[in-house]
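In this view, the complex is presented without one of its protein chains, the others remaining in place.
Order of writing sets the chain letters: A and B. Residues in each chain are counted from 1.
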Amino acid sequence: MRQRSTDQPTDRRMDLPTGLSTAHAFRRLARGLRLVLLIALAVLFLVPFYLLVRNGLATEADITGADWTFFPRSLQWGNLRELFDDSSVPMLHALWNSAVIAVLTTAGTLLLASMAGYGLARIAYPYASQVFYAFLVTLMIPSAVTFVPSFVLVSSLGWISTLRGLIVPTLFSAFAAFLFRQYFLGFPRELEDAARVDGLGHWRTYWRIVVPNTRPVFAAVGAIVFIGSWNSFLWPLVIGQQRDAWTVQVALATFTTAQTVNLHELFIAAAVSILPLLVVFLVLQRHIVAGAERSGIDE
Amino acid sequence: MPHSSTSANSISRRYLLAATGALALTAACGSNTGRAGGAGDRPALDQWYHQYGEAGTEQAVKRYAAAYRRAEITIEWRPGNYDQQTAAALLTKNAPDVFEGSPTLDQIQGGQVADLTDLLDGVREDFNPAVLTPKTYKGKVYGIPQAIDMQMLYYRKSLLDKAGVRPPQTLDELVDAARALTTKDVKGLFLGNDGGAGVLGATPLRAAGLELVTSDGAVGFDDPQAARTLGKLHRFHKDDSLLLGAPTDWSDPSAFLQGLTAMQWTGLWALPQIEKALGDDFGVLPFPRDGARGRPSVPVGAYGSAVSAHSGHIDAAKAYVKWLWVERTDYQEDFALSYGFHIPARISLAKKAAALAKGAAAEAVRFTTEHGYAQPLLWTARSQTAYQDALSRIITEGADPEAQIRAVVATANAELKRVRS
Partner (left out) sequence: MWLSFFDAHNTVTPIDFVGLDNYSEILGDPSFISSLVTFVVFSLFIVPATYGLSLALALMVARLRFAQAFFRSVFFLPTACSYVVAAMIWKLSIFNGVRFGLANTVLGWFGGSDTAWLSTTSPPWYWLVIVTVRLWLQAGFYMVILLAGLQRIPRTLYEAAAVDGARPGWQVFRYITFPQLRATSVAVVLLLVINAFQAFDEFYNLLSTARGYPPYARPPLVYLYYVALGQGQNLGLGSAGAVILALIIAVVAVVQARWFGLGRQED
């Protein structure tokens, strides 16, 4: 991955001198315009983050004032304390819930999806292609669509407002299994064959040979699952009914429609809610990008 | 307490079957309620309140709960779409034992809420009938009214004076006033970010002299006047005199206090906050009358304290409700009058409340007695959704009111037929 991003791709060769200086000038102009456009777009893309921080650290009067204030007159770090001191907003508990759910979901999904992916990629069994098609169909039908029947099932298990109810049904990700399958298909068979010669079965080959040699795909899928889990909303909204089971997204959404809304507190809470992800992002960016890239490969 | 005047619900038998099926399953399989047993012999009870905007309310209800000796009460304070949350929770084993709400016809017919009639023995007459009736089905009471709230129109006297507008007495005057009060930065009227479809509900129909459901259980707005009145609500939009897209909704007086609007429809609960911020620079009005049979109108409602029929401690829960909402009149008075602003549901308490004797509060009490109406129990969720969608289309899109009302009348007729059979 690293190679690719530093290695200049495609069309540097296209700047071969054509001998026409007007065309040359035209291309330089186009390049300049492109850069300006990119910078403008980058600024636009950053505006929402700016608003998040500005509103989070401003006073209510700065936010709702008649004149637009680009930067709060003074940064209200006290807003942070106000947020965590506010007994009506279970912010710490919600952050904790989100963290527990995201970590367990990521670990569980990696385990199940990698094994499923390995099975799809390597193990020959009757009706393998039918299974794969059925699999593709589940991939197409996201679990969000079937949330009503899923709710009925989870509710019949008595799992409403429990961590089990929030985590278990989300563990079976066809998408993650698909990513693993694609990766394992490209994994050199020779290593496994050698293991097989040594008398290792599928199970032990998988654990001893495949897993240790495919860490990057685990990091990539793991990062994507973690982000998805932390940011997921519909399922936690439906299942996390009791306040104790709220995730940070549900808490935020609930307070957006509350009877009275405190803008600066809401925004500082939102800023706090994306901080953990920004950390994950900075640490794992290379893998996340790799994961995103991989989700496009061969369909 | 913005939600309390909504009640209503619908499930045909079939769905009810599905829902109770799910409940039966739940009861059979669910063992873990996530609740530890109470300390010693005292049962542990969960109690839900929706998030009151007024400071101190949460502390107050916790104080009452802590004073109760015969059970251990855990208070849950829930912001957001509260009626929806309780409705969803009542489908599961995790429903709170005690909750404030307006038990709907489906919840009553579906056996989700316990019969509380006997808690009112001897004091039933003391509860304001306007709010007790919607909690009563076939003579049985399913919620003990806690405190009455109502909604009305607040206006800035100074802004009206400046624009040379007098407080509107008819819907036409309200439309004209909103237009006259609109300037570049200040809108004339705020009815919520959806343009009023959610909060107004049946109020304009009432103001036109009509009803949602007549006393003999028929649709009460199958009348040409309905289209005439609702059609006028679109004029706010056409005149661009309506505040829309404010960060806070109608239930929060912020838009009014921040000077974004000259008039706002909101609840009695906002009165102390408005009084504190504006002094005497404001006045209150009921929703103005419209048409020949018109009359001013204000919606009143009350959350009742209800008990989940699936609670593991129904008797303890009922005993607690009786203690708090029937016996402890001191707490009831404190709850209604010390935080925000409500009218006690007990007639005897309302009469002696000094805070309600003067100024805008006294006006509000007068509106409640003279012009108040509550949403009938027979008005189901499906009727309400159909009506609210139609109202939204009429107000914001300028849809043809006659066609819209015809569709609602058809839905409501079918629903009424269903629930009465």
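In this section, a residue touches a chain if its C-beta (ideal position, glycine included) is under 8 Å from a C-beta of that chain, and two chains touch if they have at least 3 such contacts.
Keep in mind it's a predicted model, so treat the numbers as computed, not measured.
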Candidates B:L244, B:L278, B:I314 or B:A355 - the one touching the absent chain: B:L244
Full-complex contact with the absent chain, from A:L57, A:V89, A:L104 or A:L252: A:L252
Selected from A:A25, A:V47 or A:L75 as touching the chain missing from the view: A:V47
Residue, one of A:L80, A:V100, A:L200 or A:I274, that touches the chain absent here: A:I274
Contact with the hidden chain (one of B:G143, B:G198, B:G220 or B:P344): B:G198
Residues from chain A at the interface with the omitted partner, ascending: 4-5, 8-14, 16, 27, 30-31, 34-35, 37-38, 41-42, 45-49, 51-52, 55, 63-66, 68, 112, 115-116, 119, 129, 131, 133-153, 169, 172, 174, 177, 185, 227, 230-231, 233-234, 237-238, 249, 252-253, 256-259, 261, 263, 266-267, 270, 273-274, 277-278, 280-281, 285, 288-289, 292-299
Those residues of chain B which, in the complete complex, touch the missing chain: 2-3, 6, 8-11, 14-15, 17-19, 21-22, 80-84, 87-88, 90-91, 104, 106, 184-185, 192-195, 197-199, 243-247, 249, 251, 255, 260, 381-382, 385, 388-389, 392-393, 396-398
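Please note the rule applied: only the chains that are shown with their structure count from here on.
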Centre-to-centre distance between chain B and chain A (centres being mean Cα positions), rounded to whole Å: 40
Interfacial residue positions of chain A with respect to chain B in the complex: 64, 66, 87-88, 152, 155-158, 160-162, 238, 241-244, 253-255, 257-261, 263
Of chain B, residues touching chain A in the complex: 2, 22, 25-26, 29-34, 50-53, 58, 76-81, 85, 88-89, 91-94, 185, 247-249, 251-252, 254, 258
